[in-house]
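A protein chain is absent from this complex, but the other protein chains hold their places.
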Amino acid sequence: MSNEMEHSHDGHDHGHHPEPETYSAARAKALESLLREKGVIAGDTIDKVIDFFEHDMGPFNGAKVVAKAWVDPQFKELLLTDLPTAIQKMGFPPGSDGAEGEHMKAVENTPEVHNLIICTLCSCYPWPLLGLPPYWFKDPTFRARAAREPRRVLSEFGLEIPDAVEVRVWDSSAQIRYFVLPQKPEGTEGMSEEELASLLTPEAMMGAASVQVPAAA
Amino acid sequence: MSNEMEHSHDGHDHGHHPEPETYSAARAKALESLLREKGVIAGDTIDKVIDFFEHDMGPFNGAKVVAKAWVDPQFKELLLTDLPTAIQKMGFPPGSDGAEGEHMKAVENTPEVHNLIICTLCSCYPWPLLGLPPYWFKDPTFRARAAREPRRVLSEFGLEIPDAVEVRVWDSSAQIRYFVLPQKPEGTEGMSEEELASLLTPEAMMGAASVQVPAAA
Amino acid sequence: MKLQHRLGGLENLGPVNFERRVFVQPWEERIFGIHVAMMGLRIWTWAELRMGAEAMNPFDYFKYRYYEKWLGGISGFLVEKGYFTQAELDERTALYLQQSEATLPAGGESTINDTIIEYLRTGDSPQRDIVAEPKFKAGDRVLVKDVPTIDHTRLPGHLRGKTGVVDVVYEGAFTYFVSTGPDGLGAPMPVYCVCFDPKDIWGSLAEDNGRFYADIFETYLEAAPAE
Partner (left out) sequence: MKLQHRLGGLENLGPVNFERRVFVQPWEERIFGIHVAMMGLRIWTWAELRMGAEAMNPFDYFKYRYYEKWLGGISGFLVEKGYFTQAELDERTALYLQQSEATLPAGGESTINDTIIEYLRTGDSPQRDIVAEPKFKAGDRVLVKDVPTIDHTRLPGHLRGKTGVVDVVYEGAFTYFVSTGPDGLGAPMPVYCVCFDPKDIWGSLAEDNGRFYADIFETYLEAAPAE
């Protein structure tokens, strides 16, 4: 396999196709085309998959979970101690414990502890609640550096963690897919769950950013 | 220092000087120029150093040592057991135990054992006998690969080591500077030490090539 | 060693590209969709994708973008497994290079989609219903072995030879997609969350006031010698 891989990479190294993205786009289309032609996939399979990640699995789910945990202490306790039961209560479409979410775990940010999720070996990510990982999370440089110098990397991302706050790094190397329950920011008193959910980004739910509250209108 | 180094590298990365060799040549000349201007070195210092490696320290010394060991069993025994005394007998100009040759050691190729010298950490090399290392020896890829797969690397170099021959790799990580005493090839019976010495290459004295005998005229 | 197996802590790297997008080119979303289809149809698993990336030249691994690596890995795998030939793939690629708007073939039965969506909804848990008898309990000090990894591993290299404390013993036993040979994965076994002091991993190069947690298969652990 590695030889084929190199061969394929060679294909756009050696300048037959001057623009790599154009080449890659044609290659991806050729793969889909051949898989359709051979009857391996249907004509709309890839569209259906993309659609699933737009509507069923995505950070919009994680945002709702976090928002509920912020306003409902019992739910929060359940989320941290028995995540499957907590998620069941959310009424999500089927799949909230599906692919890459069979074993999820929430870790809580507090005034004393900041959590950062990484995957040094690849790009493990809790699909049902957060969707697909952003590019920074998959970057080998992030994976290498965040393991040893999380504070410095977070600082470069614009997030300063005070020295007194313990930084916990979680390396997703087996079955667990982690996500972060961020601290509820100040200035959100009285917000509805829906309003709170709209504040959440994938970065905040991986420990790479704080939750920002827009200035009052 | 690393920042300065990166700065310097940045200098020829960012395209101010489209031809890197032209830039490097000017940079090297600027260094010499400033060191001369500041009186740190003399006008002919660099020439003197280069001259020293053309006449005093170089593979021509190692070749003479190996040729003598091939024709004089007592000398060979001395070379392998008490190298400093053996080298003293060569009548070389002062410096044969000088820089990078303070602690040298010869390892002998036999029908049962083939030796290969490497330096995985940098480029340690026995200057007085072999001069300066060739590029392949300094290549990080050689250093990384030769440690674990010496037979494969040597095969790529054109030297096949039979399975029954033990391959010994010597990693020059402290004070010892190793070199290889190659096997005297067939077809060299009756050759003078001078003729024998002319057959030797730096590669043969590092275990990266066999000794070639030109077809009889 | 494969550098890809021990990225954690690698020094002297440059800044991280804090790119928040999931896909930066439209074709990336298509290749992701193909990957999910292959997973759902049991054509391949994460193991094959990961092994392909780990078999790359380490410098290419850093050079190529995430989905460029997927594109190369998936292309090579499907050719190797005989779904189509390299020539077919190259010809078809050339076609779309010349005619980017050329239409695609109709494709197989739409029931195929059901299998794939079912996979997404159900997942593929590695947990197995066997009675696990964990060797360690929470609070135990464990030493991470330096196992003889070949093509693939789930043991982060920076933990090899390091000592940590078991934080959680996960309930049940967990298999892996493939056997990793002498590396040790495959049969169902307990998995632990192990907590390390970063100073024990990286000495003075570690940051202060931190904890490093990793999930580690039992085969990678042994009891730490008494202090």
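For reference, chains read A, B and C in written order, and residue numbers begin at 1 within each chain.
Just so it is clear, contacts are C-beta pairs under 8 Å (C-beta built on N, C-alpha and C of every residue); 3 or more make two chains touch, one makes a residue touch a chain.
Since we're looking at a predicted model, the values are computed, not measured.
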Among the chains in view, which touch the chain not shown?
B, C
Residue in contact with the excluded chain [from B:61, B:109 or B:172]:
B:172
Out of C:13, C:47 or C:224, which is the one that touches the chain we can't see?
C:13
For chain B, which residues touch the unseen chain?
1-9, 11, 17, 20-50, 52, 56-57, 94-95, 97-103, 120-123, 131-136, 138-153, 156-157, 163-176, 201-203
List the residues of chain C that touch the chain left out of this view.
1-3, 6, 9-14, 55-59, 62, 146, 148, 150, 158, 160-161, 182, 203-205
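Assume only the chains that are shown with their structure count from here on.
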Which word fits the touch map of the chains here: line, ring, star, complete or other?
other
What's the farthest chain from chain C if centres are computed as the mean of the Cα atoms?
B
Could you put a whole-Å number on the gap between the CA centroids of chain A and chain B?
53
With chain centres taken as the means of their Cα atoms, state the distance from chain A to chain C in Å.
15
By residue number and range, which residues of chain A touch two or more other chains?
none
Touching two or more other chains in chain C are residues none
